[in-house]
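Remarks on the structure that follows.
Here the complex is missing a single protein chain, while all its other protein chains stay put.
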Amino acid sequence: MYIHAGIVLGVIVLVFALARFLKLSTELAMLGAALAGLIVHGLVVPSRELVGAFAWFEVPRHIVDGAFTYFDVVLIFLTATLFMNLLKDAGGVAYIVRGIVRRFHRHRALALLFLTVVMLIPGALTGSGTVTVLVVGALVGTVLAYMGVSEVRVTAIVFMCAAMSAAAPPINLWAMMAAAGSNMPYVGFFLPLGVLSVLGALFSMFYLGWKGTPIDLEQIMTELPKPPRGMRWWKVVVPFVVLFGLIAAGRVWPWAMPVLGLPLMFMIAAAIVVLTNLGQLRLIKVISDTVEQLLPLVGVMVVVGILVQVMALSGARGLISLGIVTMPLVAIFATLFIILPVSEGLIQYAVAPLIGVPLILLFNMKGFNPIIALAGMAAMWPIGDMLPPTSVVGRATVMILGFKGRYYSGFAKTCLVPAAFVLLLGSLFVVFSSRLGFLVGG
Amino acid sequence: MRLNKEWTIKGIAMAVTGTILVLAGIAFAQHRNFKEEVVLGPGVTTVRTLGDYFAPLKGGPNDANVFILGSGEPGGTMLVLGASHPEEPATSLTAHLLVENATVEQGKLIVVIHSNPSASTVTRPGDAYPRFFHIETDWGVKRFRMGDRWANPLDSWPDPETYVHFPSGQLLAYMDVRNLNRTWPGRANGSLAEQTCYAFMRLIEAEGVDLVIDLHEAELEYPIIGTIVAHQNGLRIAAMASMTLTAEEFRIGMEISPLALHGLSHREIGDHSNAPAFLAETPQPFLDRVRGITDESLLLTGKDEFVMKAGEHGLLYWPIDEDGWPIDVRVGRHCSTILSIAGFWTMFNRSKPLVVTGVPRYADVVAEGVGRFFADPRGARAQVVLE
Partner (left out) sequence: MAVMVLYYVITALFTVILVRNFIKTRDVQKGILYLTVLMPFVLRLFRLK
């Protein structure tokens, strides 16, 4: 069994590396690796008691079964991002940012605080740092530049806040995927994830953005994109009120309200944006752009599902899990800060089922609080989104802001201190999870 | 030229994807529409469906067959639920075995083989479960569906943002609104699983059920394993059953149903009816996360090197060795547990005796294999019900 699982795992790693070398995208490389693993498993599977030869007819079924693994999450992801993009297309985001600048240009601390909030919302709702960068990154970047923050620091702030927005509740995809994999309710994460992500984002914003020059209001107002004439504050507020109202109603009157589910709630909020901005939106274009924007992320979730199915089938998942749960705890704690971001950079969301789930089962067994521990880890993973080979959010940030400096010695190095802060905080949450149990309330 | 090359590759990709979709679609449809053949045993007096107790379920995905084994003699009534979680196959096999073999001398036995039929029509995405499993019998190979823990999304979609349990208000994971062992005591206008539990509560009232046994299996990494979990109303019976089974047949523990954990059968059935509820767990290495190759072999033999290794590191709540946890052993445990609980029920409730015969005990199932107890559906006088 060890040899068989080892062979399949080896083939998966090898094909992935080779495909990357041949300039295939991470998602396709992972798909290729999964399919190769599946075929090799069929070819070399050892003889097993009670069953005959490997049934090749099951191969397509395994592929599609795997593709369905995160289908719920994919729908949430698509609908939430569609909502945010419609709001942006209607000019709502520009409207809010201009409002913050006009109101707080004399109070640096307040301005930074509100910019942090603006940065956190898209990712908190969609679970994606990339969405944050795409929806608000450029606007916040412009404001920060006018506040006298250097280009490299602006890039670092946008990345760090985007990473923290992905970690922020209610939607943290790592925690959701790992919780689902360990039969654990995705409940009680709001506060621990909230504390971690808000502290991380505020630290990054203030540490990197505190020094600067006062804002020249006239100049920045001509520079920032102008919302369309019909834009009013209520057009931004109402969709959010309805969205949170629907979520709250589901909690307050759970048995009187029909079950809507998050995707439909986001679609309702999106419909309100459309209705309040009739004639202003390029609807089909926004939907089409949203799907294109999300393709790498949705693609990676579908492909990770297939990979997980193949690894479960062949025992490769068991081998990895076994390797992790039989490691000494001290070694795990001491290396979390490096293992988590690096693995995220390598295989993205696949870390949640492959590394997160066995760790959670181990922590649970050893008497740690699994919710706090998972929240700690789920705040550390997004830091890896600036690391190769994928560097998804890092690349998006550099691209959107048009950062011309060096990626590693400039941008990545500037992120180092706030990233270390988040990694330390996350590690402390894991190690002292049993004493932080009081955070598991909401 | 460029465009042609692009479309050639796209065309090939479309053909490949299309083929995969067609073949997978056939595989899913075969699984979803497959019917298990149940040969009515000598004890079966009536076959009803869950829709008879709660009309909205009639004809729907969870209109489960309800097998009633009467004796004509007054006595106690016991309800046995198989496959609350269809990914725990020893439970549906045990229930199936009861229907084909049990005879009731006093009282009444009600058996449901697939308590959440919808969940038995879907494979678990990402976990590589086989679609079917097969049991060798005297007359040939008998085929069964392997299912999931949650009802099929095709029958129950969407899930809420968070599942709020009725009536406790406890927050649970969103997908557990499709988990039959998180939706007790159910709700008439709730999700499919909630409605199913509601129907079972009506059945318990209508048939005057005196005790309920909910059959389960668990992974060895899970602390509730190899045990009987009992509602406080059934503690004496569970304690006696656990003691005598451990002394005479196999080790089995006993636990009290936690007061604060809601939605579970052993808590809510006892709280919302007069019937004490028992939940029996057997070990199923197939469900462990550290398991190796996931296939029918592991499902049936319960042998796995990786799970054994985890055991050596003290990471399991139940022992495992080279012999694994074969399906015969697991079904045998459930058979003896049911008989033992029925026996102690009768001992403590002389006015409502429940006497069941014809059911093999642990040693018999282990010695002869579970397949020995399934009749040939093509036999001369076989009366077959499709499950």
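Read from first to last, the chains carry the letters A and B; within each, the first residue is number 1.
In this text, a contact is a pair of C-beta atoms (placed from the backbone, for glycine too) under 8 Å apart; a residue touches a chain by one contact, two chains touch by 3 or more.
It should be emphasised that the depicted structure is a prediction, and the values quoted were computed from it without experimental measurement.
Trainee: Using the touch definition from the top, which of A:A5, A:A36, A:V51 or A:L75 touches the missing chain?
Mentor: Residue touching the absent chain, from the options given: A:L75.
Trainee: Please pick, from A:V302, A:A316, A:A375 or A:L439, the residue that touches the omitted chain in the full complex.
Mentor: In the full complex, the listed residue that touches the missing chain is A:V302.
Trainee: Taking the full complex into account, find the residue in A:Q219, A:S288 or A:S409 that is in contact with the omitted chain.
Mentor: Per the contact definition at the top, the residue touching the missing chain is A:S288.
Trainee: Under the stated touch rule, tell me which residues of subunit B contact the chain that is not displayed.
Mentor: Contact residues on subunit B toward the absent chain are 6, 9-10, 13-14, 17, 20-21, 24-25, 28-29, 32, 122, 153-154, 157-158.
Trainee: What subunit A residues would touch the chain not displayed?
Mentor: Residues 24-25, 27-28, 31, 63-65, 67-68, 71, 74-75, 78-79, 258-261, 263-264, 267, 287-288, 291-292, 295-296, 298-299, 302-303, 306 of subunit A touch the chain absent from view.
Note that in this section only the chains that are shown with their structure count from here on.
Trainee: Looking at the complex, which residues from subunit B come into contact with subunit A?
Mentor: 19-21, 23-25, 27-28, 123-128, 130-131, 149, 158-162, 164, 166, 169, 171-177, 187, 190-191, 221, 288-297, 300-301, 303-306, 309-310, 313, 315
Trainee: Provide the residue numbers of subunit A that touch subunit B in the complex, in ascending order.
Mentor: 1-2, 4-5, 45-46, 48-51, 57-58, 60-72, 179-188, 247, 250-251, 254-255, 259-265, 305, 308-310, 312-315, 317-319, 321-322, 325-326, 353, 357-358, 361-362, 365
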